[in-house]
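Excluded from the complex is one protein chain; the other protein chains are retained at their positions.
Every chain is named by a letter (A, B, C and D) in the order it is written, and numbering of its residues begins at 1.
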Amino acid sequence: QDIKNITLRQFGTGVSNLNDVAKKVKEDLGFTLEMTALDSDSVTQRAATQPDSFDIADIEYWICKKVWPTGNLQAMDTSKIKNYDKIVGIFRSGKLTPESVIAQGTAPHTVGFVEGPDGKTFAKEETGWMTLIPTIYNADTLGIRPDLIGRPIESWAELLNPEFKGKASILDISSIGIMDMAMVCEAMGEIKYVDKGNMTREEIDKTMAIFTEAKKAGQFRAFWKTFDESVNLMASGEVVIQSMWSPAITAVKSRGIPCVYQPLKEGYRSWGGGIGLSKSLTGLPLEAAYEYINWYLSGWVGGYLMRQGYYSAVPETSKDFMTADEWGYWFEGKPAEGDITSPTGDKLAGAGETRDGGDFYERMGRVACWNAVMDENQYMVRKWNEFIAA
Amino acid sequence: MIGWLQAAPLTLVLLAFLLAPIGMIVVVSFWGANEFAIFPDFQFDNYAFLFGSEVTYRVFWATFRYALITWALTLAIGFTVAYFLAFHVRSQTWQIALFLVCTIPFWTSNIIRMISWIPFLGRNGIANQTLIDWGLIDQPLEWLLYSDFSVILAFVHLYTLFMVVPIFNTMMRIDRSLLEAARDGGASGFQTLVHVILPLTKPGIMIGTIFVVTLVMGDFITVRFMSGSQRANVGRLISNDIGLLQYPSAAATAVVLLLTVLIVIGLLLRFVNIRKEL
Amino acid sequence: MRTGNDLELVHLTKRYGETVAVNDLNHVFAPASYVCLLGPSGCGKSSTLRMIAGHESVSDGAILLDKSDISAMPPAQRGTAMMFQNYALFPHLNVRDNVAFSLRMKGVDRETRHRSADELLALVHMTQFAERLPAQLSGGQQQRVALARALIAKPKVLLLDEPLSALDPFLRIRMRAELKRLQRELGIIFLHVTHGQDEALALADEVVVMNNAVIEQAGPPREVWGAPRTEFVARFMGGHNVITFGTGKVAVRADEVRLAETGIPATLTSVEYQGATVAVSARTEAGEEIFAILPEDAYFKSPKSPGEGVTLAWDEGRMHRLQA
Amino acid sequence: MRTGNDLELVHLTKRYGETVAVNDLNHVFAPASYVCLLGPSGCGKSSTLRMIAGHESVSDGAILLDKSDISAMPPAQRGTAMMFQNYALFPHLNVRDNVAFSLRMKGVDRETRHRSADELLALVHMTQFAERLPAQLSGGQQQRVALARALIAKPKVLLLDEPLSALDPFLRIRMRAELKRLQRELGIIFLHVTHGQDEALALADEVVVMNNAVIEQAGPPREVWGAPRTEFVARFMGGHNVITFGTGKVAVRADEVRLAETGIPATLTSVEYQGATVAVSARTEAGEEIFAILPEDAYFKSPKSPGEGVTLAWDEGRMHRLQA
Partner (left out) sequence: MEKRPFSFYALAAFFALFVLFLYGPTITIGILSFQGPQGGLTFPMRGVSLHWFRDLFQEQAVGDIWGAFGRSLALGLMVMVATVVFSVMAGLAFRKRFLGSGALFYLAITSLVIPSILISLGVGLIFNQLGLKVHWATSGFGSQLTWTLPFGLLIMFAVFNRFDKSFEEAARDQGATSWQTIRHVVLPIIAPSLIGVALFGFTLSYDEFARTLLTAGSYNTLPLEVFGMTTNVTSPVIYALGTLTTIFSFAIIGVFLLSAWVMARRRARRGSDAGRGV
């Protein structure tokens, strides 16, 4: 059987499920990759309940924490991953540099490994069997409209500043939203968390109480759930400050609307995504999947994603697929020398501009917490529902 | 015998895709769940939590409120439109043509249409711009979007036609000479409307009510989009639970919602014999 | 002679786009008369009636009731009332409320209007059905309710559009006696549209025959039937033969034609038994069809069958010259 | 005498739950006869017809056509054909295809069936309308098409349920002549249900009067009209007075009653002009209502109005004793 006849079905959110990737796979590897883009709720559901509907799951690490125990995914043998050694430390030991402190929350490496091919529980350190192969990740912060705010923003606490009444927003995905809330509450000095990624019920209650009060006072214009909504909220001026994702900023900017991904003194909230393989994948398709993963880490995709403002799991391979100027702008935080364009050709920055937040190490080194699933998740979800209904 | 054969496809579809799922939902509502999976069990936790939470009552109330307001508006608009089509548009061809014109927007995906309300109603949207240009307001109206107003606006937009059709259908069955008889009896146009047309249109209104009320009570996507996730109804509660893999909890809420809807509809059905009135 | 409550049509015309449904009618209906408007389908009877009632606008001309022009007034203020062919009873109201409808519209209080309604129900012998819904009544009963409803406003003119056509023949004959009785008791104009000349002859004080949007002939039934002015009226009223002579057309009543020894030879074409009489038709050598109504016993003394030769005869004096 | 194509009902009964719609009918319809089934509403006429046609199951008894029981056969194999009151022409098929429908069902090829259809259309004078849709035809034309369609299967019995009631009075009289002509030409049994005794008298070779689910009287029209067996028949056929004497009831034909100098005193209650005749009714001192049909000129020599006293008389020999 020819590997070229194989079709792999991948699903994930629109963030990374790009048709250009599938096209390139066809060119470079010869087999077909079918991409299905879903909203984040559906992604979790698919992964957890419909193992037959996909071969490759493109999900986030915190989702993995929920999905892995269903047994729908199979562990991957790192020895088959060529660039395994070059994957940044965050996804292996948890440390970006040997001296880094591991941030709170569901750090990727804590759910990145299992004991063996059939392992059900996550391992503490590298075992040679990976749950997800890391693909992209980023450090998130608040996006702002500098033109409409007109003053420097330095703290997460500004999100609840009454000055922005009716012009603020956060996202309505509980696992992520609660982390943003925690960043805000901590910055306001209202709560001191033991572990933002694993709150106690009291902490959850307190956090929610603060935000519910703000919501009732009309602080928020809307909540957003999809990437697109956040872009529209910002671009249309409905909202001037909100939690946001990096490419969303890029999208707003590409319309000529000023928008800043504002680094804040309390640090970033980070997230990471990876590729998992369906349990039912065996034989030739499985081989194709490994081939795909190896290709994924070999640089082209990394370059593509980095040019959108994400980071690649194996930055050094991506370098070959980026111009020096691009690499300098995106990775090293240097001022651009010429126009910086997106993979689709839209101009994102002109000469002299620098990326918000500095270079890779500065940004990823200041991560305060990771998107998380906590022990009290169920309780938190119910509280979240109450918050929305309030 | 032949009757059974003819009814078989409908029956099978309904058994497989309606009754079985309902059964499943009822069963699952007693199951347990953890982070990632649901497991067979027999516990009342889901219900206990549901009825124990003050949010449940608030959300059910919000759902009823949406249903009620939407119903009142769709009824007022739907009745007027149906009245116009039935009594003022004379040729059948025109009636059909106008109907079709009303249905065309529904061929564009609901989601696309909902997204497009934002540039219309937003702070800097057409509506606010126009009002400011006309000098009617100085400040943009915030409540045009992401509010109960926008949610209900979208509901009315989506569901008025479901009210128009049955009312129109009933109106077309009213004998025209009754209207002349009313005029002959000295009734003004308005009196004719109140004393003759309205009572005779009741069955259509009932059927339309059934459509609108159930559609609004079961909705989750409109509320989410149009309120900017700031409001909740029962449907959203369920869909949130589903999104977070809390199927048993979703199922319990669903069972309660279903019972509520069925009770409401059961009450409405007492007033109208659907099969006869069509 | 023009007295109080008479109804006059002056150059009354109705056009629907190109069609002229009613063409320049001029007629005075005497007070307290029972008038039957008769004519073939589409001749404009309903249009005339509906213009008088106010359910159709007048294209031209005027309608004078009691000498004042009512043609621009709303139906309820004209002093006319209409009874519809299908009765048009409000299905959601019971009999009493149907009858009391117009009073309710005027804002008359419940008790008063129910009392008035009950009086009218008594008039049409429907008191015991006051609580029923129209769907629970037979055709004849419905008709009486419709009548009561039309009469409650004390109209000066009652307009009836084919009021009997929905009834079966027996009921029809009973109800027409009832109509006649009521008209006598009330002493108002009844303007009754019908297809049936027997109905018109039986009921009317005055028969108005319409054709092609105009009045062809009007007068007491005996005059119209006995002396039809035109061929159309002669044929339409029935019971007449229209025979063409060189000088013009004449009408001969069918019951005046005899089978005799001498007369016009003809071939029998059909025989219809009618009970007391037998209607035979025969074709003359000129190709004209002539009908004869023969007394039953006379015919059956020497019955003939179609195809046989017969001789037709009538008294010269019974021939009646037609104008057109 | 029993010959070939006769139709016999044997203990024919129809029950709908509790209601007995047709109760133990026994009757033989002679071949090639035009039979009218007459009776008040709800007496079971339609039920009888529909059982013969096969559209209603038989509760009890048998239907023999040509001596073989057809009561269990499907409609199309019985040798009967039915013409429906509203004609039931298929609105989506043109006239020719409507007529050819049954041949198409049998799988007859297009050309043959069109040829047969055209023959029948010629028979009913509808050739030129072959391409039209039913909605484009007038009532009378529709009726002819329905007739042609019913006849194409060459039935031995044609069943007609109130075929003329949808037509206006003029058309009705024309179409009944047409029906009679066709029946003569085809020589098959026509079984025609009607409400109207005039229609029955005019058309029928045999009149069958039903009442309360049974046959009250059957026979040639002249016999039924001239010698009604029961009070019901006498009243139903019309034209008769039923008068109670100590010894029983007698019937007197209304046209035999005269206004005379001596006789039974009575008060005139109504006068209906009928054209050639005048129908008057008067109430005797015994409270009985008696009708008289008087020749027009005789009456108008000394016209009377309601309320006046009159004296009624008739020849003793014209009284006819009733059985019930």
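Convention: contacts are C-beta pairs under 8 Å (C-beta built on N, C-alpha and C of every residue); 3 or more make two chains touch, one makes a residue touch a chain.
A quick note: this is a predicted structure, and the numbers were derived from the prediction, not measured.
For the options A:Asn17, A:Thr207, A:Gln262 or A:Asn371, the residue in contact with the chain missing from this view is A:Asn17.
Between the chain not shown and the residues B:Ala48, B:Ala72 or B:Ile126, the one that touches is B:Ile126. From the options D:Gln136, D:Thr244 or D:Gln323, the residue with contact to the unseen chain in the full assembly is D:Gln136. Of the candidate positions D:Ser59, D:Ser102, D:Ser165 or D:Thr284, contact with the unshown chain belongs to D:Ser102. Residues 9, 11, 13-15, 17-20, 23, 34-40, 42, 45, 49-50, 52-54, 226-229, 231-232, 235-236, 247-248, 251, 254-256, 344 are the ones on subunit A that touch the missing chain. Considering the complete assembly, subunit D touches the hidden chain via residues 53-55, 74-77, 81-82, 84-86, 88-93, 101-102, 104-106, 129, 131-133, 135-141, 149-150, 153, 168, 170-171.
Within the complete assembly, residues 2-11, 13-14, 16-22, 24-25, 28, 77, 80-81, 83-85, 88, 93, 96-98, 100-120, 122, 124-126, 129, 157, 160-161, 169, 189, 210-211, 214, 217-221, 234-235, 238-239, 242, 247, 250-251, 254, 257-258, 261-262, 265, 269, 274-276, 278 of subunit B touch the chain that is not shown.
Quick note on the criterion: only the chains that are shown with their structure count from here on.
In this assembly, the C-alpha centroid of subunit B lies 56 Å from the C-alpha centroid of subunit D. Among the residues of subunit D, none is in touch with two or more other chains. The multi-chain contact residues of subunit B, meaning those touching 2 or more other chains, do not exist; every residue touches at most one other chain. Against subunit B, in their complex, subunit C makes its touches with residues 53-55, 74-77, 81-82, 84-86, 88-92, 101-102, 104-106, 149-150, 153. Taken in their complex, subunit C has these residues touching subunit D: 40-41, 168-170, 177, 180, 195-198, 201-203, 221-222, 225-226, 237-239, 253-255, 270, 272-276, 279, 293, 296, 300.
Interface residues of subunit B facing subunit A in the complex, by the touch rule stated above, are 33-37, 49, 53, 55, 58-59, 62, 115, 118-119, 122-125, 142, 145-146, 224, 227-232, 236-237, 239-246.
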